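A protein chain is absent from this complex, but the other protein chains hold their places.
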Amino acid sequence: MLSFELSDDQRMIYETVRKFALNEMRPIYRECDEGGKIPPEFISKAWELFLIPNNVPEAYGGVGEPRSAVTGAILAEELAYGDFSLAVCMLCPASVVYPLIEFGTEDQKQKYLPLFCEESFKPASAAFMEPRIDFDLPSMQTKAAAEGGSYVINGEKCLVPLAADAEVILVYAQTDASADAKGVQAFLVDKGTAGMEISEREKNMGLKALDTRKVIFKDCRVPKESRLGGEAGCNVSKLLNYSFVGLAAMAVGVSKAAFEYARDYAKERVAFGEPIASRQAIAFMLAEMAIEVDATRLLTWEAAWRLDKGLESDREAYLAKQYAAEKVLMITDRAVQVLGGHGYIREHPVELWLRNGRGFATFDGLVTI
Amino acid sequence: MLSFELSDDQRMIYETVRKFALNEMRPIYRECDEGGKIPPEFISKAWELFLIPNNVPEAYGGVGEPRSAVTGAILAEELAYGDFSLAVCMLCPASVVYPLIEFGTEDQKQKYLPLFCEESFKPASAAFMEPRIDFDLPSMQTKAAAEGGSYVINGEKCLVPLAADAEVILVYAQTDASADAKGVQAFLVDKGTAGMEISEREKNMGLKALDTRKVIFKDCRVPKESRLGGEAGCNVSKLLNYSFVGLAAMAVGVSKAAFEYARDYAKERVAFGEPIASRQAIAFMLAEMAIEVDATRLLTWEAAWRLDKGLESDREAYLAKQYAAEKVLMITDRAVQVLGGHGYIREHPVELWLRNGRGFATFDGLVTI
Amino acid sequence: MIDFEISENIANMKNMVHMLAENMMRPAARKYDEEEHQKPLDFINMMWEDSKRRNRARFEASTKPKQEGKPEKPAENSVMFANVIEELSWGDCGLYLCIPGGLGVAAVEAVGTSDQKERFLRRFTEGEPKWGAMAITEANAGSDTAAITATAARDGDHWVLNGEKIFVTSGKAAVQDSEGFVVVWATLDRSAGRAGIKSFIVEHGTPGMTVTKLEKKLGIRASDTCTIVFEDCRIPLDNILGSSEVQKKDSTSGFKGVMATFDATRPMVAASAIGIGRAAIDFVKEEFEKQGVQIRYGISPYRMTAVERDVQQMEANLQAARLLTWRACWMMDRRMRNNLEASMAKAKAGLAITLVTQKAVELMGPLGYSRELLLEKWMRDGKINDLFEGTGQINMLIIARRILEYTREQLK
Partner (left out) sequence: MIDFEISENIANMKNMVHMLAENMMRPAARKYDEEEHQKPLDFINMMWEDSKRRNRARFEASTKPKQEGKPEKPAENSVMFANVIEELSWGDCGLYLCIPGGLGVAAVEAVGTSDQKERFLRRFTEGEPKWGAMAITEANAGSDTAAITATAARDGDHWVLNGEKIFVTSGKAAVQDSEGFVVVWATLDRSAGRAGIKSFIVEHGTPGMTVTKLEKKLGIRASDTCTIVFEDCRIPLDNILGSSEVQKKDSTSGFKGVMATFDATRPMVAASAIGIGRAAIDFVKEEFEKQGVQIRYGISPYRMTAVERDVQQMEANLQAARLLTWRACWMMDRRMRNNLEASMAKAKAGLAITLVTQKAVELMGPLGYSRELLLEKWMRDGKINDLFEGTGQINMLIIARRILEYTREQLK
């Protein structure tokens, strides 16, 4: 039956993560952006929340809470509300862990899952995006060719977070040129595998705190067993849907942050004798931002709920992400506009949110929930 | 050298036409829309302006003023400012006359042009649009096949104004399936030609005063000489550009009408103790409308100017028309919004402008200047 | 627990209403658009039979004392109602607005005394179709209801009403064509501002009340929208809804109660918009199906057509509006204050339907523009939802005040 209420568990997670966002992320996000670094102490503290191991089955060292995309969306929203770069860093190992839980063979689970249930954070990452203007899943150009007992991977990936230190990277590659999106599969490639070259750190407009890399595969040979799900493989479209929903949720978080900041600023800032919020031009901008924060969240939750229910969600997850990417740009841009010249200065957070906000149309595969 | 000033001639035409729009069109447009009729007296009065014969060379009975797309745009804007349906009716013969002046053979000119320089209005029309959702010039499906000394035309056209009474209809048809847009040519088909069937009057959301028809061609045979320009043919893309610019100019006229009406209403209508125009939400809507009326006009004039100069204008004419179609919808919709519930009532003109405004994305080929 | 599945109960009702919309409304939609001000009698009579039955049940339930101890299922009336309205408006919004009953009935139901309910609502369980209209707007008082100039003055055992009301939906049906009534907003004391405004029930055929004009409209032409003039129109003292006491000037509590009905009706207007928008999208997608035009999700914009993106944006916007509407209804069912959420739903739905229906007309080219299809009608009908029950602008103002925690004075 229709409900817009968080469950008790969800509310607890929400409150925990929100507190973390306000107390641990907000005080450092600017310094991280300017310095291009995330302090190891932060990563440790974040890991103590045990967000990822929470969903790993007990058999592999986790807490065994069933995974829920809705809960994941609630959590991702609050983390991104704290800071997007830091949130991606925190959740990065999920890009390997969650697909493993969903599709991994028993051997794969045993090999990798316990690694991400330890007391300290272990970097891991997914390599999905490619450095092309017209990238999409069906036209993926990184290839994995079966040769004897191995797959040979060739191609170029970009925007791979934490690639330099990742214990393992889940690499998406086309296995069958004729099979379109269905031919794309994922491969667990361990750190230091020959033929996998981690390039220099990327320089991006936003996401500056986060270390992302191009990863180049030149005849990178991995055993057949490293294909996610083994013989059966995995459903990449479904994995992508989780990523869409995760991105959408994070876009909501960034949008909410920008909306709230602009709203509070507009109430404080006086011009022509009154707070600028008391003028309809500003007030209506804020009203539209408020509507779209909520609208985006509801679309995201609905897509997440469909995933949880096992309903067909290709359309809903994609539309939620598209809508969110459009609205987060609108909202962060408006937030800068509400602050006027002050929005252009790096003392206020809105310019940073705009830089991050603009990326959502491009970040496919960057996160999962 | 850059100039935004009308020439003396242009100013005279502008003033004449504007006066006509205000005095002759505005008093009757609502009745024409409701009744679906244009009074013959209006058509006579309109013809007395001699707008079309003005550009016909003296040799064929006209005044011999050189034709100018910029002047045409100025004129079309003011006519549509009066009323769009009436304006299309008035200018309808131009859809035959102007292409004839530009591309007609000597015989064709002698046969047809004098007809449209007489003292009374003679209907004539062009059949361009086809009743398909994905219609465009390159995919035109009406075919004209050369057979001996004739062309045999087959296909279906729609939105042909005054088709029922037209002395001659300029029919656009594909002559060469392999030739893309370049294979499309135009044919002068006289009233009553066998195989040309004029259907029942169309019922449209807007344009209601104007009699438009579907025209169906079933093995309609016309002599080779009726191909516009004879052997040499004509440049249909160029003709289409004139239509784009004409439509864009008319969209500006409708936009201007809607903007001015909404502006005046907003200054008079009092709510919460003040004119609604004194609230930023309304005032900013009006400001945006004002900007876009001017922006659209300038894009239109520039495209027209390029046509007059003989510069490549495919891009500019198309973009002007696209931009105008988008903005006239935005502006007429906003005008309804400014009037609130009153905008929904057929006593105010804004609902009519919205109905007409929505058509501009579809009216390709309906007018020329 | 977040859940987007409507209950089986609602789903069944939705299906039933959908069948009705498809079979009884769609075939009549064009006729009553072209023949403005004709009454769709067949449709009205059919709906009346059904509505009488429901009203009887409701009427009996409401007069019976409540059984205690019986575990109640969580309320879902509003969500149900929104879904029903979506389907009816998917069928035809003009016809939907003709259905007997109306906002006046809802007002008496919400705040009437039991005597008033007996006197004015009993009739909806029997006899011929009837309407109960609501007369608020005046020529110079639209969104600004505080500017109402229609007056009510006490004269012995009667109230005497004077003034002119415009844009009364189903007004003619209520007071001239049926044995219905109209609820009229009038002021007892202009100097008291908002607090002086009260609502009064005027019976059909009351002397001094005249329908003076039927509006010709852009759309929803099956629905009558009229002007009603009151000239020394005398009604019994107990035809006032709520208390006749005028609060002191600063207080707007009485007025707030009246305005709160908007929190209930706005999501329903939004639901109606969504129904029309869905009709347009459904039509476009069916046509695409026939013509082999694909809508692909998740591919690069370098391969996607401009039309594919258009349709995706239409779908996302409509669904966003629907979810906001459901949320507002869900809150209402739980008696949570939904003033902000109701306005959000209404504002978003107004924008979404404008986008969706205007775009749908364009996507179908000359066919979309033609009155042979219903698409252009949906564009015309749909526009009303961004105008009545608070224009988009008024709803934005309400939202802005709420998110800023500003009073009416702080944000004008």
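So that you can tell them apart, the chains are marked A, B and C in the order they are listed, and the count of residues begins at 1 in each.
Keep this in mind: a residue touches a chain if its C-beta (ideal position, glycine included) is under 8 Å from a C-beta of that chain, and two chains touch if they have at least 3 such contacts.
Values in this document were obtained by computation on a predicted structure and should not be read as measured data.
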item: Candidate in contact with the missing chain, chosen from A:144, A:329 or A:367; value: A:329
item: Residue among A:22, A:59, A:179 or A:205 that touches the chain left out of view; value: A:205
item: Candidates A:129, A:188, A:210 or A:303 - the one touching the absent chain; value: A:129
item: Residue ranges of chain B at the interface with the undisplayed chain; value: 1-7, 10, 70, 133-139, 237, 240, 263, 266-267, 277-278, 280, 283-284, 286-288, 290-291, 294-296, 298-299, 301-302, 305-306, 309, 314-315, 318-320, 322-323
item: Interface with the undisplayed chain - residues on chain A; value: 129-135, 158-159, 202-206, 270-273, 279, 281-282, 329, 333, 336-337, 340-347, 351, 354-355, 358-359, 361-362
item: Those residues of chain C which, in the complete complex, touch the missing chain; value: 293, 301-310, 363
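By definition in this document, only the chains that are shown with their structure count from here on.
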item: By mean Cα position, the chain sitting nearest the middle; value: C
item: Computed distance of Cα centres, chain C from chain A, in Å; value: 42
item: Of all residues in chain A, the ones touching two or more other chains; value: 280, 284
item: Sequence positions of chain C contacting 2 or more other chains; value: 396-397, 412
